[in-house]
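Notes for the one structure printed next.
A single protein chain has been removed from this complex, and every other one stays in its place.
Chain lettering (A, B and C) follows the sequence in which the chains are written, and residue indices restart at 1 in each chain.
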C-alpha cells in the first residue's frame, strides 16, 4: 500500500498529470487545487462553497464524489503509459458524515495498478477549525485507454 | 418495479420535494431541472455545459453522479414521512460510455422503500440529435433522518 | 437493454459457457443449475440449503452474491471472443430483503458489452409458495482476459 513502491512508466508523469488537471473545467467549478502529486497518490483540496451544496448546506455528495473521483483518477494516471488516457469505469462512495467544514481534502491512492485496469481508493476529509474528520470513502476502477482519437491525456 | 405501486406517506410530497430541489444550490450549478416527479420516481434534466466537463470535454463522471444522486435521493424522498429528511448513505455508479451529448436525462427510481433505509436505482441518458444513449447506471442507498435539528427537508 | 440485440462473437458460445459453468465447483456447492442461457443473459437457480445460511437461517448474502456473480459473469462470457476468459473486476450488491424462500432465481444481464470491459446487472428473486420477491440487485464489471496461460474458459 506504500505509494513509493510504484514506478511510473512515463518519466513526464508529473507535468502530464498537472496539465490534464488544469484542463478539467469541473475542477475550476469546484475551486479545487492539486495539492500534492506523487506516483500513485494525489491530493486535491477545495473550500466549502455555496454553489456546491445540497438542501441542508452540506457539500452535495456528488460534489464530494467529483473531487474524489478526480483524486483517484489522477492517482491512477500518474502510473499509466505515455500514450494512455484515463477513464473511470465505476466508483462507489460511502458517505460517513455530512460534508460540512471550511475546506476539504480528497486523497486518491492506487491500490492495484495495471496495464489496462487500475483500482484506487479515496478518502475525503472535512477540515474545520483545524480539526479533520473522515467524511467519505471511495473505491474506484479506472481504465487506461489507448488509441481513441478524441481521448488523450 | 412499477412506481405506481408506491403510496406516499406524506400527502404534500410533491410540493415538499420541489421545494427541497429548489434549495439545492448544486442543481443550479448544474443547470438542472426537475423534469418529472411522481411517487418513487424522479427525472432530472441538464444541458451539456463546459464548467461541468473533465479533460476530454465529456461531462465529469462526478457531475453525472451529482445529478443521478439527486434524482435517486428525491425519488426516495417522495415516499418518506412528513418529518423525515433524506441523506445518501452510499452510491455506486458504472460509467458505460463517455458523457457527451446536448443534454442529459437522469432518472431515479425506488426499488425498495423503507422506514429507515431506501434503495434506488438510477439511469443516465445522453441525448444527441434526438437519439438517446444509456451512459451510466447507479445503485443508491438512502436514509430517512428524523429529529436532527440541522437537517430538514 | 434487449439482450436480443447482442451478437455473440463466438459461434460456440452456448457450449463453451455450459462447460465452464460445469467446471465451477462453487456452483455444485450451491446446488446451482444453469436454467437458461442466451446471448447476454443467464439465469441460475438454486434451492434453499442449510449449509448456505447465515445465523438467522436466511441464505448468506455472500452466497446470494456468489450465484449472482456467476449469472453476471456467464452473461458476459456469452458475448466474449473465442480466445477470452472472463474475470470479475468488481461487483456491488444491494440486499433488499432477507433471502428466505424455497428456491432462488438469479438473473444476469449484460448492459454494456466491450472488447475488454463488460458491465452487467443482476437480479435475485426468492420464490416461496409460487410467489416471487426481488431480494437483491447487483452491478458487476467483468474483464475479458486473453493470453494468460493459467486462465482459460
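The rule is simple: a residue touches a chain if its C-beta (ideal position, glycine included) is under 8 Å from a C-beta of that chain, and two chains touch if they have at least 3 such contacts.
What you see is a predicted model; the values in this text were computed from it and never measured.
Touching the chain that is not shown, out of C:37, C:75 or C:89: C:89 (per the contact rule at the top).
Note on the undisplayed chain: of the listed residues A:33, A:94 or A:116, the one touching it is A:94. If you put the missing chain back, the residues of chain B touching it would be 89-90, 92, 116-117, 119, 139, 141, 143. Where chain A meets the missing chain, the touching residues are 1, 92, 94, 96-97, 111-112, 119, 121, 134, 137, 139, 141. Although one chain is hidden here, its contacts on chain C can still be listed: residues 20-21, 23-26, 28-29, 50-56, 60-63, 65-70, 85, 87-95, 98, 150-153.
The definition used in the following text is that only the chains that are shown with their structure count from here on.
Of all residue numbers used where chain A meets chain B, over half belong to both copies. The two sides are thus made of the same residues. Ranking every chain by how far its Cα centroid lies from the centroid of chain C, the top place goes to A. Chain centres here are Cα averages; for chain A and chain C they lie 32 Å apart. The mean-CA centres of chain B and chain C are about 28 angstrom from one another, to the nearest whole unit.
Our note on geometry: chain A versus chain B, Cα centroid distance of 23 Å, whole angstroms.
With touch defined as above, residues shared between interfaces to two or more other chains in chain A number as follows: 89-90, 92.
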